[in-house]
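A single protein chain has been removed from this complex, and every other one stays in its place.
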Amino acid sequence: MIEKDRARFIYQTMNRIRCFEMKAVSLFESNKLRGSVHLYVGEEAVAATVCSQLSEEDYIASTHRGHGHCIAKGATLDGAMAELMGKSTGYCKGRSGSMHIADLSKGNLGANAIVGGGIPIATGAALASKMQNNGRVSVSFFGDGASNEGTFHESLNLAAVWKLPIIFICENNLYGISVPSWQSTSVKDISVRGQAYGIPGITVDGNDVEAIDEAFRTACQRARDGEGPTLIECKTYRWLGHWTGDPQPYRTREEIEEWKQKCPIKRYRTKLIEQGIFTSEELDGIEKEAQAEADRAAEFALNSPEPDPAGLLDDVFYEGGAQV
Amino acid sequence: MGEIIIMPKQGLQMTEGIITNWLVNEGDEIKEGEPLFEMETDKLAITIDSTASGTLLKILCEEDEIVAVADPIAVVGEPGEDYEAILAAGQGSTAPGATAAEPADLPEASQPAVAPVTEAPEDAGHVFASPRAKTCAKERGIDYHDVPGSGPLGMVIERDILNAQVPGARVPMTAPARGEHQIPVSNMRRIIAQRMTDSLNTLAQANHRLTVDMSAAVALRRQLQDAELKVSYNDIVIRCVAKALTEFPMMNSTMDDQFITTKDYVNIGMAVATDEGLLVPVIRDADLKTLPEISQISKDLATRTKENKLTPDELTGGTFTVSNLGMFDIESFTAIINKPEAGILAVGKMEKKPVVCQDEIVIRPLMQLSLTYDHRIVDGAPAALFLRRIKQLLEHPGLLI
Partner (left out) sequence: MIKTYAMAVHDVMAEEMRRDERVFIMGEDVETLGGVFGCTRDLYKEFGTERVRNTPISEAGFVGAGIGAACAGMRPIVELMYMDFTFVAMDQILNQAAKTRYIFGGNAKIPLVIRGQQGIGRGNAATHSQSVETFFMHIPGLKVACPSTPADAAGLLRTAIRDDNPVMFFEHKALYAQKGEVPEDIDFTIPFGKADIKREGTDVTIVANLLYVGRALEAAEILSGEGISAEVIDPRTLVPLDMNTITESVKKTGRLVVVHEAHRNAGWGAEIAAQVTEDVFPYLDAAPIRLGTAPCPLPFNLGLENAATPQVADIVKAAKTVLYRI
């Protein structure tokens, strides 16, 4: 059983992500939001649960499906939505959009639109933590597709030889865009790839908050104890298309419906009530709050100014002079 | 069988020539290839050989007459032959044995390779020149079209311009033991030279002068001094000129082929001498500025001009210029208009002098103003009114308020 404060955080975070994502869909459909928007709906348990055990100082590196991680690691919905809409008030001043959103002040090393691109970077942050001996851990989120990238294998090896404080979280949502895992990946459970690098690998139900929580606690402890990395595979499912408007000929309605029945938020709600941690009314309140926050974020983003083209060339380089 | 001698084209740019001297008299025998006459073009003097053998039947052009290229100048034939018949036959069609199928060509037989190969591209009227050669030619006032090119395809390159012999160009001299020195013309000097010459060549510059009683200006300056506001007489002049310009928009204008453009703003250039040469920094919106403001700006501009710290912006955009040589004891002088402005005011030295005032001789500080104006834009009378208005303002500075 997860302690009450963290349980609230997880439930709240899952709902904030869900509401944020659905708001983004509606803004996209009403043509107020452009570009690639990769949605996390259905996978919220992973980001919310993992981040409930992290402090602001710990690092995460995220993926092209990164809104959930960003929010779970502490982003405000306002700043995140403004970034999705390319506004100057966004986390990255409108330069990043959905696919590159980052908030280093909260330890978020960024969404990464190159599949597998963030894994070595998270590994490097873990190297820094180890060299600085500051007790921080890094979490590298990536999908099943990325586990076929060289950077995944290189990073697992590096982290293993150097015993780095990092947890590799594979969010296996069963498809790389349209290609099912079985067509692209040589193993049924990606967690077995940990064995190749001499590190623990474990597969959990990615829609089960408590299962994720348990596995991550062990991995996190191992990392903080200096024993090195762990690979956790969370089997989950993306409810929506790869992008808004994806006709999804590669999977059936029935399959999608079946996974919607396994909704991580509903499941955890039932659990929380069963465990007597929160009442149904309390949870309703959390949900309403999340919805209101998402609505406000959309308003904030819509009313935010566009970035000034005069700043186009700002921040290509740090101009503050050399370190002394 | 007679033949017509024509004015031969010598070089690509030649369109006409002057026969300076016939070397053979009418009725004399002449052989092909022997000297026939001397001629000049705008570029050269040359002796031309006969292109035919026989008797010089007729000279068609007098000495010193200007003749177009390929026009007939003489007729050669058998003794007693009718030159007019030959001429008529030759001008009707190509007479048998006539040399000029292409009038511009010299006789083929005697000079088969007349045109240098490198000149071939120029036939189309286009002369290739490198960008640097063009820039260099422009700086030296040379028309690069006249310079033979030694680059690829006959392209004119920098060294061709440097080697070009130009009429009036100074031949580099060997330095004598004592006496003369060549100072390379600096870029700034070159620009000043160009602009001054251009101004005098293209504007109709006329000049008015008058003398101003500066007593009131002296008093004003003293009052300001008492209030710890330091202004110069030149600042007062600039302030008055700025005000007068708002009342005489034509003096604050520029002119092109179609329009005279008047300006709602008054930007006064002030001529500043530096070691390198004359610079004219600009006081923007001088008409909207108070005297102390003008004073402050002019001081700053003068300092930075001498330190060579002006921005290009500060050196452009003037609508009228004030030039003051009073500090060099110059009483009055004529300034050259700083194009494209319509006028320039030359300010002389202020000096106490005896003047007649109400039939009495009194001592007054006097100063001469000399206005050069562009008579294309402004006639004499309005220019006079403008200058008188400046005088009025200087003598009654209260009017500035």
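For reference, chains read A and B in written order, and residue numbers begin at 1 within each chain.
Going forward, a contact is a pair of C-beta atoms (placed from the backbone, for glycine too) under 8 Å apart; a residue touches a chain by one contact, two chains touch by 3 or more.
Everything quoted here is computed from the prediction, not taken from an experiment.
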Touching the absent chain in the whole complex: find that residue among A:K93, A:R224, A:R251 or A:R267. A:K93
From the list A:M131, A:V179 or A:A292, which touches the chain that is not on show? A:M131
Among A:T151, A:N172, A:T203 or A:T236, single out the residue that touches the unshown chain. A:T151
Omitted-chain footprint on chain B covers residues 130-135, 150-152, 157-159
Contact residues on chain A toward the hidden chain run 59, 61, 90-93, 95-96, 100, 102-105, 109-110, 112, 114, 117, 119-129, 131-132, 136, 138, 150-151, 154-155, 157-158, 161, 314-318, 320, 322-324
